[in-house]
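Structure first, then comments.
The complex appears here minus one protein chain, its other protein chains still in place.
The block that comes next holds subunit A.
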């Protein structure tokens, strides 16, 4: 999928998709980005700094105007060759990278600034949260009477998110909302972002250059490079695609979707069913039946031809099939492994040395035992 000729009317039914195409000079580079994705969940715009992620977001908000641009959300066209909806008429909620609260207004006045100026276009398409919901969702009740300059970085960003939500947006645009925060504030704000994901009915576009954030939050991903879209689709399929650069990152990882099926309080271990197979993961998160996302770093996965049950301290030793073998650097290889059967398949990546590759004489189609040293629950 390349940026140049992606048909934005690819889906016959435009009523449930985000469709974007922006082309034109943008500062020092040329933006030529296009994607069409389901208008639901969190979509990460991911790529290195300066690849045009923020430009795309600004184009969607109407803050930048491109020579050629098209944007539609759930069938409503915001811009094409003949029309351009100005920024203040687009139902977006925009969270800027740095805290952008109005310093002359209190937290409360900031929150209602957009709310006072917006009417929901069609109630079902917007985040119909009332003030109390938003204040509760983001935990900003105690801050209302304060001045923005008396808030911490994390608090400011939560208020900015609340302000954006209260303006009845049909889509929430977030431009690296945590980039300007220290690690402490990041950890403070992440749970709120996860709650947004669970409770909001509107799609969220989230710009990030931090893959761990993306692995934790995103459902879909738009992978950008030098102003173009390299790929767009579900997060898992992009992360485990051998043709993309993601698997060649130093900290490449696979993300697996599963369901929490049991908890062992004595050992503090949760059992998560992934593609019909149990994974044992330290820590306890959420009620039984809750969807869980696991992250497994490629270098934490070892492979074995023969692995008798109970012969090692490693908890997770699922059976896998080799799908693709790809060189990584001069002396390593990425092995793409299939987990599970038929429709319920997911991909796991293992990074091993060429020496092991030859010693085990690994070939596509081989059935093996994966030994996973470390699994983390990211969501």
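In this section, a residue touches a chain if its C-beta (ideal position, glycine included) is under 8 Å from a C-beta of that chain, and two chains touch if they have at least 3 such contacts; residues count from 1.
The rule is short, and it goes like this: contacts and distances are computed from a predicted model.
Novice: Missing chain, UniProt name, options "Phenylalanine--tRNA ligase alpha subunit", "Homeodomain-like domain-containing protein", "Predicted Zn-dependent protease or its inactivated homolog" or "Molybdenum transport system permease": which is it?
Specialist: The UniProt record for the chain left out of view names it "Molybdenum transport system permease".
Novice: From the list A:163, A:186, A:216 or A:230, which touches the chain that is not on show?
Specialist: Checking the options A:163, A:186, A:216 or A:230, the one contacting the hidden chain is A:163.
Novice: Thinking of the whole complex, not just what is shown, which of A:28, A:49, A:82 or A:149 touches the missing chain?
Specialist: Of these options, the touching residue for the absent chain is A:149.
Novice: Among A:96, A:192 or A:279, which one touches the chain that has been omitted from the display?
Specialist: Hidden-chain contact among the options goes to A:96.
Novice: Would you mind spotting which of A:87, A:360 or A:378 touches the chain that isn't drawn?
Specialist: Result: among the candidates, A:87 touches the missing chain.
Novice: Across the whole complex, list the residues on subunit A that are touched by the chain not included here.
Specialist: The list for subunit A reads 61-63, 86-90, 92-94, 96, 100, 102-104, 113-114, 117-118, 147, 149, 163-164, 167.
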